[in-house]
Structure formats: structure tokens, C-alpha cells
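Missing here: one protein chain of the complex. Every other protein chain is in place.
We just call them A, B and C in the order they show up, numbering each chain from 1.
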Amino acid sequence: MAKVRTRKSPTKQRVEKPAVTVSGTLGLALFGTKFMGRAHSIAWANAPKFFDLPLEVKMAWTAGRDASETHEFGRTWGWNGSTIDWRETLTDPTVQLVDVATPNHVHREMAIAALEAGRHVTCEKPLAGTLADAREMRNAARKAAKNGVKTFVWFNYRRAPAVALAHRLVKEGRIGRIFHVRAAYLQDWGGPATPLVWRFQSAQAGSGAHGDLNAHIIDMARFITGEEISQVAGAIEETFIKERQIVVDEAAALTGRTRGAKSKKMGKSTVDDCVLFLAHMSGGAVASFEATRLATGNKNRNCIEINGEKGSIRFNFERMNELEFWDDTRPDAIKGWTNILCTESVHPYVKHYWPPGHLVGYEHGFVSHAADIVRVLAGQSAEVPLPDFEDAWKTQCVLEAVIQSARRRRPIAVSEID
Amino acid sequence: MAKVRTRKSPTKQRVEKPAVTVSGTLGLALFGTKFMGRAHSIAWANAPKFFDLPLEVKMAWTAGRDASETHEFGRTWGWNGSTIDWRETLTDPTVQLVDVATPNHVHREMAIAALEAGRHVTCEKPLAGTLADAREMRNAARKAAKNGVKTFVWFNYRRAPAVALAHRLVKEGRIGRIFHVRAAYLQDWGGPATPLVWRFQSAQAGSGAHGDLNAHIIDMARFITGEEISQVAGAIEETFIKERQIVVDEAAALTGRTRGAKSKKMGKSTVDDCVLFLAHMSGGAVASFEATRLATGNKNRNCIEINGEKGSIRFNFERMNELEFWDDTRPDAIKGWTNILCTESVHPYVKHYWPPGHLVGYEHGFVSHAADIVRVLAGQSAEVPLPDFEDAWKTQCVLEAVIQSARRRRPIAVSEID
Amino acid sequence: MAKVRTRKSPTKQRVEKPAVTVSGTLGLALFGTKFMGRAHSIAWANAPKFFDLPLEVKMAWTAGRDASETHEFGRTWGWNGSTIDWRETLTDPTVQLVDVATPNHVHREMAIAALEAGRHVTCEKPLAGTLADAREMRNAARKAAKNGVKTFVWFNYRRAPAVALAHRLVKEGRIGRIFHVRAAYLQDWGGPATPLVWRFQSAQAGSGAHGDLNAHIIDMARFITGEEISQVAGAIEETFIKERQIVVDEAAALTGRTRGAKSKKMGKSTVDDCVLFLAHMSGGAVASFEATRLATGNKNRNCIEINGEKGSIRFNFERMNELEFWDDTRPDAIKGWTNILCTESVHPYVKHYWPPGHLVGYEHGFVSHAADIVRVLAGQSAEVPLPDFEDAWKTQCVLEAVIQSARRRRPIAVSEID
Partner (left out) sequence: MAKVRTRKSPTKQRVEKPAVTVSGTLGLALFGTKFMGRAHSIAWANAPKFFDLPLEVKMAWTAGRDASETHEFGRTWGWNGSTIDWRETLTDPTVQLVDVATPNHVHREMAIAALEAGRHVTCEKPLAGTLADAREMRNAARKAAKNGVKTFVWFNYRRAPAVALAHRLVKEGRIGRIFHVRAAYLQDWGGPATPLVWRFQSAQAGSGAHGDLNAHIIDMARFITGEEISQVAGAIEETFIKERQIVVDEAAALTGRTRGAKSKKMGKSTVDDCVLFLAHMSGGAVASFEATRLATGNKNRNCIEINGEKGSIRFNFERMNELEFWDDTRPDAIKGWTNILCTESVHPYVKHYWPPGHLVGYEHGFVSHAADIVRVLAGQSAEVPLPDFEDAWKTQCVLEAVIQSARRRRPIAVSEID
């Protein structure tokens, strides 16, 4: 029943610009059919079920690289049509929002084309693989914004109820003046047995753990504290595993984390395995960040602790439904770390899902993100702030300052980058 | 686009029995549009996305009590047609599986009608609100089984990856001879402020925490250990809150946990607030069980610990992605409780969802359950055993033995019930 | 420098009764030189260091079974004199307090002799191995009390700062009406490899896990809640390992948990491996208790949870410095289990030890207990209530009611025992 286009040649048709204002139905095109393609698909399919949305969501097109794979993906994950020519979807005037879920090095081209075609765009993080790409995207977003075109970036962790609650607690003043931010994103799949997939090649990935993981925790630190990272005080960029086995099957290599068909030939890894840095926040706090793929035993330990004059919070994505909160204004005898199981209807987003004590999972961050995009496009507010290209650009500048600091062996002010 | 039938008068049409063997497409009818209706709907919609299923799932009909509500529910949650006459769905020959997600006191009528109409049936737990109902259902299932008709019961927790892993570890002999089973299902929404919703009225609910929560942990204990509960040694059945505020709006009362429009008039609670019991397992282990709605601070603490000669396991649904395992065969110096984050592709069901460290939530137990039903109806195996009416009947007998023990103040062998 | 007496023949000397009122110096005699002997010795030696006590403590005598062992024990652990004739110490008029740290079956004889000799007595728990012994001891204590002689029982866990804090929180009304008490004392050293040491022989031990472990948690439940256990609703008493290897070396057998010199001959275990029971509390709460030596992976999991209308508390001795507290009066969005690290100076006993975050260990419960005994003997108050023989008798009655219930297969009111 799903439509499929198999022409690979770039379409030259005149792009039909839809109305910027969305009402009634929101037509969607998704670029990308891998891990993030699946996550976004489930988000667009389920958001209208869990949330009472102001617009009907129409999953119009998905675009990938291989015709039959893309068709199959579209059929399975609920997309009306599929194509291997993403530009073609911009000729469909019902498509008002483009969702870019492809590898970093193609974000720029796709996002700018969509913006220029008058489409709202929501792009996977990080904004881009390089600072130059990110700057162009930010500029395009600024220009498009004048016509009311909106941009979004999928920093999905903001919508884990516990993270959104942390944001609120800080905003309400429950933490007070912030002294410390301590963030780390630890994974362990990057050992010597993992072959040379695209994520280890700077041409496609831009960087290693840095853009993939530090992007998340920089955004999370900024989101929760409401402060900017003003200076990188020192940094380490390290590649422990210098050479990895070349992957014979290029398609396997593209799926990223698959430990696919390996050859015996070794190739050079051209990205970092880990990046650590120390920083100053705009409000005076000191901060530490670490991203690594070699922290054995840590599968997805995206964690942050914030210590303030009146309280502290701790979060770890491996227990994503929980937020630890220390309220220093309580009587001494009963002070302690309070483990808040963020499944009450008063917690952000939760009332749309299940009763107390019934957990949400990884994908629900995407579902809530999608719901908030729909709300914002219909003129309503997001439950907590949605990052746009301008916002993601700030995170990108921090990423760049870190690399500069590591390579030039000195502190770098983020203002030197922008 | 969705069809809707609003006749309330029972349909008298001749029921069309579909083929018992399912191939190609599986047509579904869902009865019930509340909490479980939503959970089952998301399961049927997402199972074909996450799993590569042998049949296409067609969400044909949903049946509820109120026409416009049911229509709205069907439209939102992906059902093709809706009706307030559930019997009508049995006239549709494309419907081969009926999903009963209604309150306990109507399970019997619906399930038996569907079985007699030659439909496979999957029913919410507990099998029924009363032993008599359950017995009739079991008998009907036995009869239908002769024609190849299958039954299933939604003991969804079996398919939390951690619970399924526990089942496997026991089966592999990693726990050895079992000495102790320690299970509790603790919730806390049943305080004095909660009004007299249907769950506190025995006519509709059958029992209180007992049928709702003990049913789950009895099933879980039987599933993980592979042993039966042979004797109830002693039991307590307690109603702490004797009277509750009557709910004016009956619809609100029916939604169960809602703290809806209360009157100032008080009515009698006719169900237990908690039931505790001690038991002997068929393999010689001793066991304790507790279900309560008044364990302040425990939102959904469905937990079990099993101690054996070679090892132990611990599980708590509030951290449903984790299983704690003690391997007593390890060297003394490094023995300990190992917290297994059950998000690896080798863990049950996980390879269908997300990468390591990316959690699943409450609904995924239903998704996996639905996927296994489809597999079984297509002649394949479930990843871990699916309970049928026969199996759920055994749990029902234990529930009954417990109540008998509490009321007759003596030990009761489960064989006295069956 | 330490004195030693090696006569084994019971002394016939006239006992010198010291003044019941203690002032200046408190002379002590300790009976028992094994595990509890060591724990009490460190308590008496360190209490005057950590606490500013109203009396000087003089560790006068220790009495054991073997002369050279007892002498060595006394020399090492700080006792002035040692003897193998415990009655002899009662001839020393400087001895005003007798500390009974011997196996259960000799408590009665020693304690009563000391009381009759006008000595204050502090006895290890349980009060006795049998109900008859316990009753005699209680009677003797009542009689002695008329002369101002005081008794104490070493329920040491009351003085874990976290347990004492739990007691206070309940007393302050922070938990409100209590619905549930859930206590378990889980150990795992009683597997089939453990030989037939004295703890598995009812003649010496009275019972197995029951008197050893249930005694503790019954006392703890009574202490924290301030309620009595009024009825045992049902119970299981189980001996999983019916036969164990006989220990050749009787001295090894006496050290209890040692896995000493085993023979190939098997002997019958005459005590329980585990005892579980359900109960009603005097204030209306329902309760469950479990003591076992076969809960693989649980080394010393003495744990209790109490759920009330306004809050809950949880404690586990394997993390003895922590108390979990749920305050249900807090705003919904920040409610949670608060992990109180009980190392602040405002917490019970803590100001006498180390700064915040510097943990105390197992022995500190004894040190604080000893300090409170000294305070009470000097006419001051204990920081939290100290149990006396009367109090321990109540625990003993519950222990008995449990056994009666298990054996007679019916509920037993504790008042049937007393």
C-alpha cells in the first residue's frame, strides 16, 4: 500500500513551498532509516496516541539510500511513501516538516535544502559534524526564521521526565547558586574488538565520543542549569585504539555499532575514543565533562550531578526514571538524597503515559519531543524548552572550544569560537 | 475513517467461525478501552514494528461501553472499527483473535462467547474475579482446545527482559535447589483519600489487592521457579480502610484509580486492602507473598527474591530493566550481587528494541507478549512460555486457597481447591 | 599482669553483695570469650573513650571454659583477671555488673546467680533458649528490681544510629498510623557444607535461625513501632538440611560458625533453618517476619520496612549507616525515598564518634549500648530505651507463639503464652 520511488537521480522539480503556518494536519518527511530513523518513527506514530495533539500527524515520506530497504523500512514503521531521493519529498506540498535523522556529515545539505524550501526542520544532534557546517545551518535557520520557519534539534534526553524535572527544580530556585556541574557520558562498546565502522572515521562522523556523547551532556548541563559554558579550562582528547579492523561490507559499516563482516586488514581510527574537559559556567560554577566509549561496564551511563547552595541533583540515564534530589533546606536529621521515581502525573510528560511506578523507556523521550514539536508548530508551548539550531549552535561552539583547548594545550573561551 | 457501530442491543446474527489456523493476516478485536485497552493497543500497534512477525496484524475492532468514547478511543489508538456491542465483532469472519481487556467480572462471558465462536482468546489477568468464573473459562478453553483454539492470559511481567532472564537462569540450573521465594507487590494508592471506585467493590473487582497484585506475583513465582505452590500455610486478609467516599460520577468510578468526583457520603469497601500469605512450593521451598495498596512510598514495587543452593536472583519492577544475580559458584573474594542491566541483545526480547543501556518501559512487556501470541498462532514458539487459561487457572486456585486459609484460619492445600 | 584462676570446682565462698547504687567506678565481670565476648570487650574498652561517661569502667574479670584460652582472651581484650569458675567473680565485691555473653542454654543459671548476688546483669539475646528459662529469668529480675538491681539485654541493633533514628521518627509522629511491618533477617551460612556445630543442636541453642535472628527483628519491630505483636496469624518452621557432618573437635563446634574439623559421620540437625510468620500488631498493623540461614547471597541482611499513613522507613543492616525515609507530607513532585546517611552529629550516638560521612561499624552498636548501661547505672537516661529482662520476655513470648502456631497449625494470640 505504501508508495515507493526508486529513482536515484536528484529531482529537479520545482519545490512547492507549503504554508508556514500549520493547521489541521502536519505532513512529515523523515530522512534516515537506521537507529534514529526507527526512534523517530516510533515517536511520530505514538505521540498522537499518548498526547492529545492540536494537529493530526501524517507520516508522509521516508527517504533512505537503498530502495528496497527504504521501502521495507517505510512499510514497517508506518510511512506512507518511501524514496531514495530525499529532495523529491520537498516537492510534496503536504510535507511541512522535515526530520533529518542521517549521519552528521549530511545534516547541513539536507537541513538547508529543507529550510530553503520553506519547511520546518527537526535535525538529529549534534547539529553537524563540523563547526563550519553548523554555522551554515545556524545562518540558514536565522534567515528562515524571518519567514516563520522553525527549527528543532533532537536532544531527546531533555524529555526524560527526570531530566525535565531537574530543569524545573533549578528554575524554581531549589538548588540555589550553582557551584558544581559534573557530567559524564560513559559507554563501552569501543573496545579493540569493534571494527572500523563509520563512527570511527572523521570524514563521516566528524568526531568520536565527543560529538556523539559530549554533545548530549553539554546540552543537558545547559538545559538544566540555564547557564552557558563560558570557558574550557583544559581538555584531553585521546584515541586509545589507534587501528581497527576494516569492515568489508560497507553497508554493515554504515549501521554504526554492528560488529559486521571484518577483514584482517587494519585501518586507522581517525576519531577520539574519549574527550574529557574542565570548564567554567557563566554563573560561576566549575564543571567537568567526559565522553568515552571505553568505560567498561557502562552501557549508557549518561549522568550529571549539580551541586548548589540550597540543594543538589543527580541523574543517570541507566536509571532514567529516577532523579536524586538533595534538599539542603530540610532539617538536618532527615536530610538525604531523595530518590524521586519520576512516574507521578505531576512529573513532566508522565500524565500522558502510565500510572505511578510504571516506567517509561528510551523511546518516550522521542515521543514527548515529537509531541512538543507538534504543539509548537500549532502555536502552543512545549512542556519544557525545545532546542533550535541557534541553541544547538551554542553546544557546537563548546564542542569546538574543547577540541581547540585539547590541541592548543591552553584554556579557550567559548566566545573565541562563535 | 474508522467505522463505528452504536447499536447497544445484543446482536443476534449468526456467528461466522473463521479458520482456526491463522495465516497471512491476523484479525483482532479488543474489548475494553481503559488502562488495559491502551496498553494492549500500543502492543498490537508496535509489535509488528519492533518484531519481524510471521503474520500481518490487523487491528479490526474495539468494543466499549460508550459509543462516542469508544469511537474516539478506536480512532486514537489505531483500531479500524469501534462498537458498543462486543458480540457484533464475532460476526466479522476476519476476526480470529479476541482480546479481553475489561474488568474481571465480565471476563467469563466475553471469553467463553469468543471461544465458542471459534476465536482464539487472550484475556487480561486475573483469569476471573471468582473461582467459579475461572473454572468455567478453563473448561471452555479445554473444550475449544480440541478444535485447535488457543488461549492466552496477559501476565505481562513475564516478558520484562529481566524476569524472562530470571526464568532462564533457573532453567539452566544456575540457582540450584530452591530454598526461598520471597515475593511482594506493593502499591500505595489505596489510602483513606482514595474514594470508592470499582476496584473497592467486590461485585466488580472480585477482590482488592489480592486478585490485582497477588495474581501477578503468584504467576511470576511459578514462571520463574517452574514449581507450583502446593500449600498455603497461613494468610492474612485485611481491610484497613473500611469506608470510602462514594464517587458521584459512575464513569469516573469505572476508570479505577482516578480520584474523581467524590460525594460526602461514605460507602463500605468490600475488598481487601492487603493479603499476605506463607506457602510451600512443590519442590520444597518455602515462600512468602504480599499484596497491598497501602505500602506508602511503594508505587509499583512488584518484587521477588529467590534463594537457591547455587545462587539467588532479585527483581523489582520499579527498576524493571535490572536483574540482580548472586552466583554462589564464583570465588569467595569476588562473589556479590551482580546487577545485570538487561539491555543486551543476548537478553530475552532485547534485540528487538534498542541498543545496550537504552531502557524499555512498562508497555514493552505487552508488546513482546503480543509478538509472542502472533508467533504462536503462526505455529512458531514464544521466546518464553505464554500462560494459557489452564496455567492461569492454577494461579486462580492459589488465590482461592489463600482466601480460604485466611478465613478458615488454617493451612490449605491447593489441591483442596482444584 | 592479668590475674588468672584455674580452679574448675564451683566456688562455695560467701558472695559479697556490693552496693546496688554505683558511683565512681563500675566493676565488671564478663562471662563468655567467643564472638560475643569479643564484641562486649571492645564495647567496654571503647565506650569510655568515645563517650564522656559518669562512671569509670573497670574491666575486672572474664570467665571462660578453658584456663589458658580464657587467660589469653582476658589479656588480649583488656580484662584484669580471668577465671574458669564464673561464680568466683561474684565473690569480688568490686564487681557490680555481670555481663552474660555465653550460649543461650546457660543464660538462666548465670543471670539468676548474679541477680541473687545483687549484681546488675546485662545478658546476650535472646533472653534464653527456652520459654521456661526465660520466665525464671524474668521472675528473678522482677524480684531483684525491688532492691534496685537492674537488668539489660544486648539487643545491639537498637543502637545502630539508623535504627535509633527510625525509632525517633516514629515517636515524633512522622510515620503516622502504621499499616505494615515487613521484617526479615537473612543469612546464608547454613548450607549443607556447614557441619553440626552447637548452633544446630537444640539442647544448646534452643532453636536455630528463630532464636538467633527472629529475636532481633521482633525486638527491632517492637522498638521502632512502639507496638506489641499481639497475634501470630500463621507460621512456617522448616529444616531444609536434615543431617549435617558431625564435628570431631568439640571446641571447634562450640565456636559456632567455624567450619571446623568435620567427620564423615552425619548427625541430625535439631533446629530450624528458617522460621517465617505473619502477625498482627497491637496498633492494627499487619506484619511479616522471616529468619533464615539459607538465603544465599544475604550475609547479614537484617532488614525492616514500616509503612504508615504519613510516611515509611526502610533499614538494612548490610548498609547499617543508612536509613531510608519516605515523607508522604512532601509535595508530590519531590516525594521519594530519602537515603539518610546517619552520620550527622544530630543523629543518635553519632556525635560521640566521627565527622559526617565517616561510618561506624558493627561494634559501635555495642559500644553505645555499653555507654547507655553506664549512664543508666549512674542514674542518667539512655539515649534511646534499653531493653531489660521484662522487655526481652515479651520478645521471647512472641518467639514461643510463633513456634506454637507453626506446630499447631493455627493462629496463636501472644497473650496465650505469657
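As a working rule, a residue touches a chain if its C-beta (ideal position, glycine included) is under 8 Å from a C-beta of that chain, and two chains touch if they have at least 3 such contacts.
Remember, it's a predicted structure, so these values are computed and weren't measured experimentally.
Considering C:Ala63, C:Val360, C:Val384 or C:Val398, the position touching the chain not shown turns out to be C:Val360 (whole complex).
Taking the complete complex into account, residues 165, 168-169, 174, 325, 327, 332-341, 344, 346-347 of chain B touch the chain not shown.
Where chain C meets the missing chain, the touching residues are 35, 38-39, 41-42, 45-46, 48-49, 76-78, 187, 189, 257, 298-301, 317-321, 341, 343-344, 353-364.
Taking the complete complex into account, residues 179-180, 182, 184, 186, 188, 191-192, 233-236, 238, 240, 273-274, 276-278, 280, 284, 286, 288, 290, 292, 294-298, 305, 307-312, 326, 328, 335, 337, 405, 409-411 of chain A touch the chain not shown.
To be clear about the criterion, only the chains that are shown with their structure count from here on.
When every chain is reduced to the mean of its CA atoms, the largest separation from chain A belongs to C.
Taking each chain's centre as the average of its CA atoms, chain B and chain C sit 44 Å apart. The distance from the centre of chain A to the centre of chain B, with each centre set as the mean of the Cα atoms, comes to 36 Å. Each of residues 335, 337 in chain C touches at least two other chains.
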